[in-house]
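With one protein chain withheld, the remaining protein chains of the complex are depicted in position.
Every chain is named by a letter (A, B and C) in the order it is written, and numbering of its residues begins at 1.
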Amino acid sequence: MPSSFGNALRVTIFGQSHSSAIGCVAEGFPSGFQIDQEELARFMARRAPGRSAWSTPRAEADAVKFLSGLNPTGETCGAPITCVIENTNTRSRDYDELKRVPRPGHADYTAQAKWHGAQDVAGGGHFSGRLTAPLCAAGGIALQMLEERGVRIGAHLAEVAGITDEPFAARRGDIAALAAQFDVLSDGRAFPTLSDEVGTAMRETIEAARSEADSVGGIIECAAYGLPAGIGSPLFDGIESTIARIAFGVPAVKGIEFGAGFEAARLRGSQNNDPYDIAPDGSVVVTKNDAGGNLGGISSGAPVVFRMALKPTPSIGREQTSVDLASGAQAALNIKGRHDPCIAPRAVPVAEAVMALALLDLWLAYPPDPTI
Amino acid sequence: MPSSFGNALRVTIFGQSHSSAIGCVAEGFPSGFQIDQEELARFMARRAPGRSAWSTPRAEADAVKFLSGLNPTGETCGAPITCVIENTNTRSRDYDELKRVPRPGHADYTAQAKWHGAQDVAGGGHFSGRLTAPLCAAGGIALQMLEERGVRIGAHLAEVAGITDEPFAARRGDIAALAAQFDVLSDGRAFPTLSDEVGTAMRETIEAARSEADSVGGIIECAAYGLPAGIGSPLFDGIESTIARIAFGVPAVKGIEFGAGFEAARLRGSQNNDPYDIAPDGSVVVTKNDAGGNLGGISSGAPVVFRMALKPTPSIGREQTSVDLASGAQAALNIKGRHDPCIAPRAVPVAEAVMALALLDLWLAYPPDPTI
Amino acid sequence: MPSSFGNALRVTIFGQSHSSAIGCVAEGFPSGFQIDQEELARFMARRAPGRSAWSTPRAEADAVKFLSGLNPTGETCGAPITCVIENTNTRSRDYDELKRVPRPGHADYTAQAKWHGAQDVAGGGHFSGRLTAPLCAAGGIALQMLEERGVRIGAHLAEVAGITDEPFAARRGDIAALAAQFDVLSDGRAFPTLSDEVGTAMRETIEAARSEADSVGGIIECAAYGLPAGIGSPLFDGIESTIARIAFGVPAVKGIEFGAGFEAARLRGSQNNDPYDIAPDGSVVVTKNDAGGNLGGISSGAPVVFRMALKPTPSIGREQTSVDLASGAQAALNIKGRHDPCIAPRAVPVAEAVMALALLDLWLAYPPDPTI
Partner (left out) sequence: MPSSFGNALRVTIFGQSHSSAIGCVAEGFPSGFQIDQEELARFMARRAPGRSAWSTPRAEADAVKFLSGLNPTGETCGAPITCVIENTNTRSRDYDELKRVPRPGHADYTAQAKWHGAQDVAGGGHFSGRLTAPLCAAGGIALQMLEERGVRIGAHLAEVAGITDEPFAARRGDIAALAAQFDVLSDGRAFPTLSDEVGTAMRETIEAARSEADSVGGIIECAAYGLPAGIGSPLFDGIESTIARIAFGVPAVKGIEFGAGFEAARLRGSQNNDPYDIAPDGSVVVTKNDAGGNLGGISSGAPVVFRMALKPTPSIGREQTSVDLASGAQAALNIKGRHDPCIAPRAVPVAEAVMALALLDLWLAYPPDPTI
């Protein structure tokens, strides 16, 4: 089903940009877990719009309301968890023209081809980046549950318009250094880069694009450490397949790579293979981590790491060339509305949510095999 | 389930490298279709080992035997299609050491962590690249069915060790030029590049790696044209999510991108958005195709195009550093066996199979909505 | 997933008896359909509590609120439909003892064994019959969509405490007579039997049980006509498998049979087989319908008909024998709360919802095969 993913757990996302609410049903999450609502609210706030110069001025509180799934003491009770986020700041009048003149880079035309006019076009409808809010609600819960299991997840803005942040130590397999990087990122930082200077440069680039009624894209790097070896499965439910399927459900994602990724295609086997060693505690470790923490779809114990590319926000102020579906002629399009000049900063917690949901699902669905 | 994928159709892959056979069960394929067995055999031959200097000397005929799913006249009958390919050339003795000393870059160690020694380690077991043979059997059938629906699919080796072939015209949205490129590739060509010179250079590079007991990776570009607009679905069953999940089930794939992919992250919105135009026949077309033929997970009518990165074959003749799981000490590893110095050429038809299975599935599962 | 069912459509039920709301997400329903909200409210009212002497005094309006899935003109827009029904009349204090002293016939003890105390026990939590309200919301929409396709569904109370209503003409294959019976049932009838006298006798029996602080069960017969031949599939997604899986998700259902059902086991093949004939319009028909409108899981064009047995409401006023899980000793249990002396009358629309959701799903997922 298009709006669902997961094996042992299943998350179903619902809502349109301008429906009365958006939300998710999250089934299969462990019971007896006390959700830290304040931590969840802080996580949601990292994605929420209207908080900064580089995001859309559409302000939404994005408060998560639980319709079901908790017992009277606030623990998960084993039944499906339903989270709802109200859409308070909707302005349907901004979007009336879009059904007739599809916006380049948006799903307006393909939605028309699929639903023949029945689609809810307001604000991007079911295709809106706003649907990453319930993804973050479910992902925020998964993050807390993984943290209790010893797994920690972080992400940063690795690249915007050619400006690159320092990479995670995950690909070197250096967990201590990676933990220190995560500490930097979680330390109340307003912009999600490891380097402050890089962050400043990126913001200037984004501001420049905005001032020219244009937009820029970006690349997010996300890593997880603490996952034991043996989790996941071969073939189509491996760590990479699972993460990729969810990641491409995030609007604007156009590419994903794990570990050395595309660069691996340019290495020799003797360079790309990660040698094994024995750690002081007797465990098997890799001495570098170009595999991105998994081989054959199963975790190796090294950090899982992926990079995902987001295209520039398709909604831009500049005039664009489209067609008028009513008249069947080319038409100039000028989008008004309210939009992010770069979606990537707000997508950083979304990448963490993707990682968390994929890893928790695989841990529950495909842990190391029990003996009979 | 790890070994299955699909929505309206479901393909289940089974077998290990050295089990008596490998195969697939393909359910949900349209009935009443006469499979062209000779065309299927030719498609299988493009992937089969032992045919060339750049592939493993393990020779396997890879003849597809149908156990079920056809009626007495050879048409698909609506029941699950079961294809079996015998493993004839197995040498289990080559692999006895691997359970104790895991090969870097292979799933030996992660499989041990998951299955505690029960896994079938011979030849890579269930992780073997050999399991792409039944994927190609199912994909070869899907290719024929799509061709009857007007869809044509092709792939080529876009890059090996920094040597790049000319790109498909798919990203320019030029279907006529793309068709001509497909014609070049299907014209009995021994090595899957558009340019003969590039192909020669790639083969020399691969041969150089082999002679140094090493291996190289590669990037495959795959495109499809003829798919009407409106096929696919938003969120997690979109064209990109569906292709990516299957593609990462192919051993050695470490990255995938659609249309402009990672490059899109470096463009401005005004550059990346694909303008619309009206074709002479009145249909809506894009004047370029950086979106890779889909927006919001739904086809636009432009060619679908992806690039996938394959790491260098992890099995190399050079001595590598591993650990002895029995003694708990580092150990030098020298792999004998038979291996491809570059898996990418034989993975070209696999990419076509991935594309075909994803698109046929989405066409059947998520066609343009019927009126009630 | 426990809370979901469906192939081409997927319905996910959420909520607990005393959570802030219950509801469903219904994905895959055809787009462009204008839901008749008044008809839906009438359908919901047939299941709603607090309307009659034979139902629980817990009053709930059961108004369906749509959070998503409709476009601004009120049509289904292709995105998941989310329906929410508020729980307004909750009294958690009634249920505090149940975690310690499980009620016989309820899931209290099995829930404790599964969730170790995290389960939400109030009002039966996720096991409450109240979760049939969102099932009816989704089913009510499916009923309207099927009606537009020419399918009509009805159900009646076939038996309560040995008192039997006249059977549907469905098993005789007499569609005209069945349509007349449906007309009787839909004619504003307060109690869902074909015969008024039988209805009166059943109500007296239920009242007698209530006055003795006891409860009774019942059998519901449900039929559908107008479904063309060729819908469904063999093996595990047949009409019977699909209906049965959903039906046993309805609390209190303990048995289901199709067509002649258990009686078929006592017939000879020459009696049970349904002969074929040619109708005046040239179509193939059966001259009787002991198969219940399907053979090999696929519709025959004759009415689909099933009977499902509901056990007596387990919550009764009489003292019962249970155990105190804290002290580990037998304990007498006296249930207060508010309960139906017979759940079967309110389950009649639930049976229609089950039928509608199963048939619409199969029609969308497994229609007669298209030619390629």
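Definition applied: contacts are C-beta pairs under 8 Å (C-beta built on N, C-alpha and C of every residue); 3 or more make two chains touch, one makes a residue touch a chain.
Quick caveat: nothing in here was measured; it's all calculated off a predicted structure.
Contact with the chain that does not appear here is found for just one residue of C:Gly28, C:Gly123 or C:Gly259, C:Gly259. Summary of contacts with the chain left out: across B:Asn71, B:Thr88 or B:Thr200, the touching residue is B:Asn71. When the omitted chain is restored, the residue from C:Gly218, C:Pro303 or C:Pro349 that touches it is C:Gly218.
Listed residues C:Cys83, C:Leu98, C:Leu143 or C:Ala244: the one in touch with the omitted chain is C:Ala244.
Where subunit A meets the missing chain, the touching residues are 8, 30-33, 78-79, 145, 148-149, 234, 365, 369-372.
Seen across the whole complex, the unshown chain contacts subunit B at 1-4, 10, 12-16, 19-23, 25, 27-28, 31-32, 65-72, 75-80, 82, 84, 92, 111, 114-122, 125-126. Mapped onto subunit C, contacts with the missing chain fall at residues 1-5, 13, 102, 104-107, 109-111, 113-116, 118, 126-127, 131, 159-162, 209, 214-219, 228-238, 240-242, 244-249, 251, 253-262, 264-278, 282, 284, 286-287, 291-292, 294-301, 309-316, 318, 320-323, 325, 328-330, 344, 366, 368-369, 371.
In this section, only the chains that are shown with their structure count from here on.
Taken over every residue number at the interface, the positions common to subunit A and subunit B amount to over half, indicating a same-residue contact. Closest to the middle of the protein, by Cα centroid, lies chain A. Between subunit B and subunit C the CA-based rotation angle works out to 180°, given as a multiple of 5. Computed from the mean C-alpha positions, the centre of subunit A lies at a distance of 39 Å from the centre of subunit C. A separation of 45 Å divides the Cα centre of subunit B from that of subunit C. Computed from the mean C-alpha positions, the centre of subunit A lies at a distance of 26 Å from the centre of subunit B. Shown for subunit A are the residues that touch two or more other chains, namely 1-4, 13, 111, 114-116, 118, 126.
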